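Of the protein chains in this complex, all but one are displayed in their positions.
Note that the chains are named A and B in the order they appear, and that numbering of residues resets to 1 at the start of each chain.
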Amino acid sequence: MFEVRIHSRGGQGGVTAARLLALAAVRDGKYATAFPFYGAERRGAPVVSFVRIDDSPIRISSQIKKPDLVIVLDPSVMDVVDVLQGLRPGGRVLLNARERRDMKGYPTFTVDLTGIALREKLEVAGSPILNTPVLGALAKMGIVTMESAKSAITEMFSDPRNVSAAEAAYRELVA
Amino acid sequence: MLTVATGNKAVAAAVKEAAPAVVAAYPITPQTEIVEQIAEYVSSGELKSQYIPVESEHSAMAACIGASVTGARTFTATSSHGLHYMHEMVNWAAGARLPIVMANVNRALGPGWNIWAEHTDAFQERDSGWLQVYVGSVQEAFDAVLMAFCIAEDERVLLPVMVNLDGFLLSHTMQPLEVEKAGDFIPPLRLPHAIDPQEPCGYGTLTGPDEYFRLRWDIERSMRDAVDVIRGTQERFAERFGRKYGMVDEYRCDDAEVVVVAAGTLGREAEVAVDLLRNEGIRAGSMRIRWFRPFPRLDLSGRDVVVIDRDYSFGFGGVLAKSIAAKEGARPFSVIAGLGGQEVTYEDIAGFVRNRQPGRELWFGVNGDV
Partner (left out) sequence: MTEIPREEYILKCTSACAGCGDSLSLRYVLKAAGPDTVLVVPACCTSVIQGIYPNTAFNVPVYNVAFAAAAACASGMSAALRAAGKKTNVIAYAGDGGTVDIGIQALSGAFERGTDFLYICYDNEAYGNTGMQRSGATPLGARTTTTPGGKMQPKKDLDAIVAAHRPPYMATACPSYPRDLFQKVKKALSYRGPTFIHILSPCPPGWRFSTEKTVEMGKLAVRTGMWILYEREQGKVTINGPSKAAMVKPLPVGEYFRAQGRFKGISAETVARMVDDARALARRLQKEEEGIC
């Protein structure tokens, strides 16, 4: 079982990123679940969503306490949330950032998703879309195949710029 | 086609396959996505139903009743406070012998406002004459809705069916979903007592004690007959679509010395706890209650029983634990857990089993004895 926790802010698409990742995993022939932690939802408030991926049907509904991967779509949440909480030894971090950061020694991958979205003019109501490009980065990390990532994106979104943004993130991910 | 969907979307997709003539519904968290999706299907022409956007849940069930008695297939969805606001009509639907199908997204009752999973909302409707099934996955939500129409509309039953899914844990969780084409799986509805101006009848007229009593017995008789209809429908479903369901979903029970009984997602989580316990040498098994009305028989002889209730009947106990004690003469360790969406993990469940005290009741996370 591979467990992922996604940190974002309300309205940034963290929940959709989780759904896309689950769909991509299913397209890879795996089982997956994606679910948000629903609190009092407000735009801009820190939110968490979860993805489980496994080779057999997933029977667990409880929240993920010890993720294998933490994705931070909005690094500003790190001021208020300990995003590394419970991360397994050897677990990885994927940061939406221009520059590398030290994440207490955890293997950390960075990619400027915001920059890519702005470059590709992927915006909704003035906010850059992060949830489709992040799939490209996850494919590069080997969580899902790029083929399935693209397939998931195309199933959920018709705008081809989503796919090109994911391809950009695939190319630009820094380990 | 294999896709990924939330429990709510799965319910709506199954409703689309069943193609009810009338859907009357009112939005409520966490059910809203079901009626939004159905409204979308109707608006796009994918579903040829009359969608009645009623002004309350009481009216939702009343409209379903009015539609159903003409012989039309009907569906609605609700949750928690919505279910209780329609309580009067919930009872009416069963008494009127109308095969209405309703999805109920299980959610706690206020106050305080709480939108998360709990089964007390639907368990409180247990004496209404509705059949009730609780599902444990998104796929099962889809499958159960398809089968619910077959079971409700079977002339041996002609009672409404409520398909229950846990708020957020299923309603908003995405899982793989195979959207089946129902085809002729659901036979056309032929309601023997449909309204017909050519044959004027009084429906629900003033009824004296003797006749009323007989009509009540008729409901119970159909509830008993429903067990065979459920079994037959589930077998037919398995032959056609390949997925098997029982009254109870058993997991590693054959040689089990202790079984965990729970409903909904907790029942699925319990299977993971069973695997964990088996690795420790504890011969555990899980019985996930699917059908709550009619209430199933459980093979508990010679076993310890741990019942987890995501519900409570104040001044009495956990509804499942007390039902099993009464039906099977068991002395379960009764665990009350998950109320208002309280987080309960498979590790917690394994702990309940390890530390079981038959005959006692534990409120998880609370210092028990008062």
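Throughout what follows, a residue touches a chain if its C-beta (ideal position, glycine included) is under 8 Å from a C-beta of that chain, and two chains touch if they have at least 3 such contacts.
Since we're looking at a predicted model, the values are computed, not measured.
Enquirer: Please provide the labels of all shown chains that the missing chain touches.
Expert: In the entire complex, chains touched by the missing one are B.
Enquirer: Looking at B:53, B:110, B:187 or B:365, which residue reaches the missing chain?
Expert: B:53
Enquirer: Consider the whole complex, including the chain that is not shown, and state which of B:64, B:94, B:247 or B:362 touches that chain.
Expert: Spelled out, the listed residue whose C-beta touches the missing chain is B:64.
Enquirer: Of the listed residues B:179, B:195 or B:227, which contacts the missing chain in the full complex?
Expert: Answer from the full complex: B:195 touches the omitted chain.
Enquirer: In the whole complex, what residues of chain B lie against the chain that is missing from view?
Expert: Residues 21-22, 24, 49-50, 52-56, 58-60, 62-72, 74, 88-89, 92, 195-197, 199-208, 211 of chain B touch the chain absent from view.
Definition applied: only the chains that are shown with their structure count from here on.
Enquirer: For chain A versus chain B, what separation do you get between their C-alpha means, in angstrom?
Expert: About 34 Å, centre to centre.
Enquirer: Could you list, by residue number, the parts of chain B that touch chain A in their complex?
Expert: Contact set of chain B toward chain A: 2-4, 30, 115-116, 136-137, 166, 168-170, 172-176, 265-266, 268-269, 271-272, 343-346.
Enquirer: Could you please specify the touching residues of chain A with respect to chain B in the complex?
Expert: Spelled out, the residues of chain A in touch with chain B are 18-19, 22-23, 26, 31-36, 38, 57-63, 65, 155.
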